[in-house]
Each structure stands twice: as C-alpha cells, then as structure tokens.
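Omission of a single protein chain aside, the complex is shown with its protein chains in their original locations.
A and B are the chain letters, set down in written order, and residue numbers restart from 1 in every chain.
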Amino acid sequence: MQMPKRSWAAGLAVALASVGTPAFAEGPAPVKIAVPVFLSGPAVGAFGEPSKNAADLVIKAMNAGELPPPYNQKGLAGAPIEEKLVDEAGSTATVVTEFKNLVERDKVDVVVGYVSSASCVALAPVADELQVLTVIYACGTSRLFDDGSYKYVFRVSSSQTSDDVAAAHYLLAKYPDTKSFSGINPNYSWGQDNWRDFMLSMKALLPNAAVDKELFPKPFVGEFGAEISTLLAAGSPIIHSSLWGGDLETFVLQATARGLTEHSRLVLTVGEQILARQGKNVPDGSIIGGRGRHGMLATGNAVNQWFLANYKKQFNTAPNFPAYHMLSSLLGLKAAWEKAAAAKGGARPTTDEVAAAFTGLTFETAGGPVRMARGKGHQGIEEVAIGTYAYDKKTDQPTMHDLVTYPAECVNPPEGMTSADWLKQGMPGAKC
Amino acid sequence: MARHAWLSSGVLIALIALAGGWLPPWLLPQSTIALSNGLAVLGMIVLWRAGLVSFGQALYYAGGAYAVALSERYLGLRDAFLLVLIGTVLAGLFAYVAGFLLARYRGIFFAMLSLALSMILYGILINSQTLGTSDGLSVSRATFLGFKAYRDHYSWALFALVLGMVWLAAIAVERYNSTVAGSLSGPMIDNELRIEFLGASAKKLVHLKVVIAGLLTGAGGAIASLSVEHVDPDMAFWTVSGGFIFVAILAGTASVWGAFIGALMFEGLRTTALAVMPGIWQTILGVALLLTILFVPRGIGGLLFRRRKGAAGAKP
Partner (left out) sequence: MVGLAILVDGLIYASWLFIVAIGLTLIFGVMRVLNFAHGSLYAFGAYSSATAIGLYFDHGRPVVFGFLVMIAAALAVGFVIGLLLERLLLRRFFDKDEIVTALVTYAAFLILEDVLRLIWGAQGLVAPQPYRAVGMVTIGGLAVGVYDLMLVGLAIVLALAAWYSIQRTRFGRMLIAVLYDREAAAAFGINVTKVYLITFLIGSMLGALGGAVTAPRISVSPGIGVEVIVIAFAVIAIGGMSSIGGALTGALIVGFARALAVHLAPTLDLFVVYVVMTIVLVFRPYGLWGSAVTRKI
C-alpha cells in the first residue's frame, strides 16, 4: 500500500498511535478474501459470471462504505478488502490443491466461494485442518452439514431440501388434488437429491399423488428429445425439475415447442435463475422457486433495493440467485467480522473470533433475515418464497403472482436431523 | 541397471523426502499429487513402449482411490501402507479382468475400448448412492504404522510415501524392461508376427502390460485419494486419462524418471497458468503440448537421459 506523504505532525501522530491505541486511520492491514467461482466450463453463464459480478460490486461498495446500514462501515471493521478471484473449475484434486495454495502460498484470510457440491464436501475437512474461515456461498448439497460438522466452515444459503419441501407445500396449498407427478432432474447428486427430497415431501404432504416417471438426463448435454416424449406419453399434471442453467433453458424451450407444458405444469425449483434472460419462453403457470427469497422473490428491503439498482446499473441485467447468494455470504461475513471486532474495541479479530461470532448469528440480507441455526450454528436458514409465473406481454416483463413465503422452520429440518430422516418421518417439528 | 545406480538414486530420493520437511508447506500436497500422477504416467509409458495408448487409465486410478475410501469406511482400516496396497491390488485386479478383453486389441480400438470401460465405471459411480454418487466419498487421514501425523507433518509423510513408491516403481519397471517380456515391447510395434515366431504370445504380453499399468495407476490413485482426502467419480472420467497421456508426451519413453519429472513440470505449468492467466490457462497447456511435440519429440526423458537409446531402453 502506498504511504501518503507525511508531515512531521502526522509522523508524530503515527508514532503515538503505534504505542497502543486502536488502529483506525490510514492503512489497517487489508483482509484478503479469495473468491473461487466458475470462470470456465458450463456453469459460467448461470453461476460464475453473476457471482463474480456480485462479488466485485459488493466488495467495492463495502470498501467505500456505500452499503445501506447496518453494513455501512468501510471494509471489514475498517480494514479494506482485497479480492482474489479464482477459477473453481477442475477436478476435485485440482480444487483441493488450489484451495491449499490459496491458504498456504497466497495467505488469504477468508475464502468465500464454491458452487460445486463435490468440491464443498471435499473442502470442508481441509478448511478445518488449515483453520481458515470458509464461507460456502452456493453449494446446495444437504450432505455438507448432514454428514459432518465443522468449526471454520459456514454456509449462509440453505440446502436444496428447503426448495423441494416448499414446492410440495405450495402444491398442497394450490393443487391439493394432484393425482400424479413426474420428475426430470440432471443425473448427478444435485438432481438426485432434489428428486429424493421432493418425492419424500410429496409422500408426506400429498400421499395420494403417485409417481409417474423419474427421468435423469445427462447434465450439460442438452438432449431431451426422448425425455420429453416420455413425459408426453405419461401425461402427468405436475413435472418437477431441478435442472439449471443451459439445461433448464433448453428443456423449457423444447418442452414448450412440443406442447408438453399445455397439459403439464412445470415446478422449477431453481427456475428464478433464468427468468431475466428467458422470461418470454417460460410458460405461464409454471411454479418457480429461487433458493430462498432472491431475485423476483426477494423482499423490498433496503439491502435488496440497493443491490438491484446497482447491479442493474453496472451489468445491464438483473441479478439471479447465485448473485444473491454471493451478496448474502459477504454480508454474513461482514456482520460476523464486525461483531467480533466490536467485542475487541475495534481491533482486528482473529479467525477463531470471527468464527465464534458467525456461529448462531442472525443478519439481514436482501431476502430477509438469515439465521445460522443448523449445523451447530454454521448452516443458515431463511424463508423460502415460491410463486406462479406469468409473462406480462404489455410491459415485456416476467412477473410472479400468488407468492407464498414459507418460514424457515417449515421447510428446513430441525437442528441435529438430516434431511432424509426428517422427510422420511413426515417432517416432525415443522412450524408452518 | 547397475545396483549402485539404484542405491544412489535411492539415497537421492531419501534426501528429497527428508528435505520435504523444510519445503514450503503448500508445495508438498501439490508435488504428492503430481508424483501420484507420475505413477499413472509410468503405467502409460509401459503400454506406450509397445505402441499401445490407453484412454482409460482413469478406470484404475478411480479404482485404487475408491478402494481406499471404501476400505476406510467398511473395513475400518487406517494404515497408509495397507490402504495403498489394497488400492494397488484392487486396481491390478480390475486390470487383470479387463486385460482379457483389452489384450485382443491394438491401436485405436485399444484406446476406444479402454475409454469405454472407464466411462462405464464413471456411470456406475454416478448412479450409486452408496458410493456417494457425484459428490463422492471423503477419505480420513491415515496413520503410518500406528503413528499419527499432525497437520503439515501429514503432507510430509505422504510426500515421503509417494517418493518411496516412485523409487520402487522405477526399479520395478526398469527391471521389467530388461526381462524378455519387457524387451519385446519395441519389436511388438514393428511386427507382432515375428514375436509369435519367437514363441512369445503377443496377447499375453499385452495382458501383462495392462496389469502393470493398472497396478501403477491404482497406486497413484490411492495416494492421491489420501492427499486430497476425497474421492469422486470424476476420477474415472476420460479427461483424467487424457491428462496422463498429455504428461506421457511431455515425459517421453526414454527413461522411467521422465514420467515423474514430466508430471511435476506439468503440475507446475498448470498451477502457474491458472494463477497468472486464469482466462487462458487451457491455451497455455495446449501451446505447451504443441511445442513439446514439435521441439522435444522424445520428451523430457529423452532430453535428460540422452545415453538411453531406442524405445526399449539400452542396458548399460
């Protein structure tokens, strides 16, 4: 960092300050934050780029103190943030290796990133070994805290279970006579787990609905011809899908072109993601989720207003839920960091102190409050909103109606229970 | 090769292993993975000396890795030596079975069939909930003959372990190259019929090579799993095999050490490219491959060990 020219008076002030008063003024040591997101590969468009944009926007605003209160302090308790953007792509060995490099070679203080479930699951134990604060921003797998508990790993966004449970609740509320349903989910853990959670939720809430077809197309190939034929033949009234990104866009285009959506209603648990780009092509009447309250499902609070306005201004498009997840993760980090710093009179907190402050924290995001209430205080839960979609031809805008917001305790398993167990037992303890 | 050369290389390796304790801590895991890949590349080279290119070594890599993860989970094993042994043996078993099929093929079809087998394993792993589907399984830290290593010492211990395996593998393969079976590799490329006239069975030779390559690759996968502390189906994907082939080109067939030096260089190149130019790291690798093919056609091994002549290696 550049040291400004000093007069002897400033030099005296610095000398006095270094004797032991808290360091507020020029040059508190920067906080290095690594931001691993997808900069190459099929997830760039849907996840990597929006997340990178959000990170750039939010970190710059944080450093300038431009966020709405209570986030308006500059940097992290005054310390400027240095962002190091990294590519998340590669085999798990590469991801783990690069993670270790970030911590031990590049000496980053915090890591905020990762979408790929396999990476998150592999990295969590490593993060604890290296004792580096890691905020998983977007992985959806429920296995992260179902299968392990960690000291330095936090996830602000809830696992994908809540999306499917909320969807089932929505169907119970709006279409309680559903006779049967099918699913088309990408053939890997994300798709498989989402389908399992949806099936189990439906069994608990609408036990009379039968399962028609369970389809698992190969991810990132975009070949749905035979799948759509199968769904047409089955004729289920409801079709569940956790397809995302390019696959979701392709599926929606082909399904509407072949008339699948005239007789079947789509339930797209992560559909919010494509509304900004593909709004015209998503069929009216589809049920759309957004992994919480993001994008079109977000609240009107100050944080959301700030984010929406500035993101649109800088990037010419609306932010989708991965961008929101990045925002929430950074806000959570800031809240925890500043809480820890405040307890020390403003001094820079250690990793352990921030981790302790983060555990069990409640903080405000664009989607409302997030409470770190599961995974021994490391896993956040928040409200989940689901709505029905309609494209307003007059204004050329995607819109949602019949929005229902489910409280966090309704769609998340209670502390100490895994998703699968909770669902199999019929969701005991759910407060709806 | 002369005994004293093995002794001296053994001492050198031991010194490097010892030096691991003083190297910067982030260098060790990366080198361990690179050397594990080097083992797989050595397996590739054993096949390549006979003109066979396998696009499916990932099958054994994943096999060895998953064997470690499953042994920990279901057999409760924790000893690093035992785990690596199990991984190696299981991969060797896969290779033995697959070899019955693969030994009948050459050239492009050998490549394609080996690719198919590894992708079938990939499909099975993705669809299996017990095996962790695409998330894979975690691998806990191993102990070394009862001793638990803490934090950075664990990376050091693994580094020493992989170096030991590298040394053993190098000896074994050099020995193999000096046997009748090994010496027939080069002639096999030229003319299989003549080998048969000599009384050897080309099919059995290839089968043996497939097993050797499988053992080496399985060992690499096993150590990699301990270093990364995780296994997942991507380890069986064809691009992993592609990576091994890439390094094999860098390494060349001239010397067994080329495989490991090549693997270390590749890892260094990859990580530097990723850190310095994340947007075009693939281009950098592609250009490096082209330059190697153009200007260093016999690979690093050919550059460093110019005394060795011919594809099968000369005896001193």
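Convention: contacts are C-beta pairs under 8 Å (C-beta built on N, C-alpha and C of every residue); 3 or more make two chains touch, one makes a residue touch a chain.
Treat the numbers as computed from the prediction; the structure is a model and nothing was measured.
Across B:113, B:142, B:184 or B:300, the single residue that touches the chain missing here is B:113. When the full complex is taken into account, the listed residue touching the unshown chain is B:289, out of B:168, B:200 or B:289. Touching the chain that is not shown, out of A:29, A:173, A:210 or A:257: A:257 (per the contact rule at the top).
By the touch criterion stated above, the residues of chain B touching the omitted chain are 53, 101, 104-105, 107-109, 112-113, 115-117, 119-120, 122-124, 126-127, 191-194, 238-239, 242, 245-246, 249, 279-280, 282-283, 285-287, 289-290, 293-294, 297.
Listed for chain A, the residues touching the missing chain in the whole complex are 39-42, 44-46, 48-49, 187, 213-218, 220-223, 225-227, 229-230, 232-233, 245-247, 249-250, 253-254, 257-260, 277-278, 281.
Rule of thumb we're sticking to: only the chains that are shown with their structure count from here on.
Centre to centre, using the average C-alpha position, chain A and chain B are separated by 38 Å.
On chain A, the positions that touch chain B within their shared complex are 39-40, 85-87, 90-94, 96-98, 100-101, 103-105, 117-118, 121-122, 125-126, 129, 141, 143, 147-148, 187-190, 192.
Those residues of chain B whose C-beta lies close enough to touch chain A in the complex are 24-26, 29-30, 33, 126-127, 129, 132-136, 138, 151, 224, 227-230, 232, 234-235, 240, 270-271, 274-275, 278-279, 281-282.
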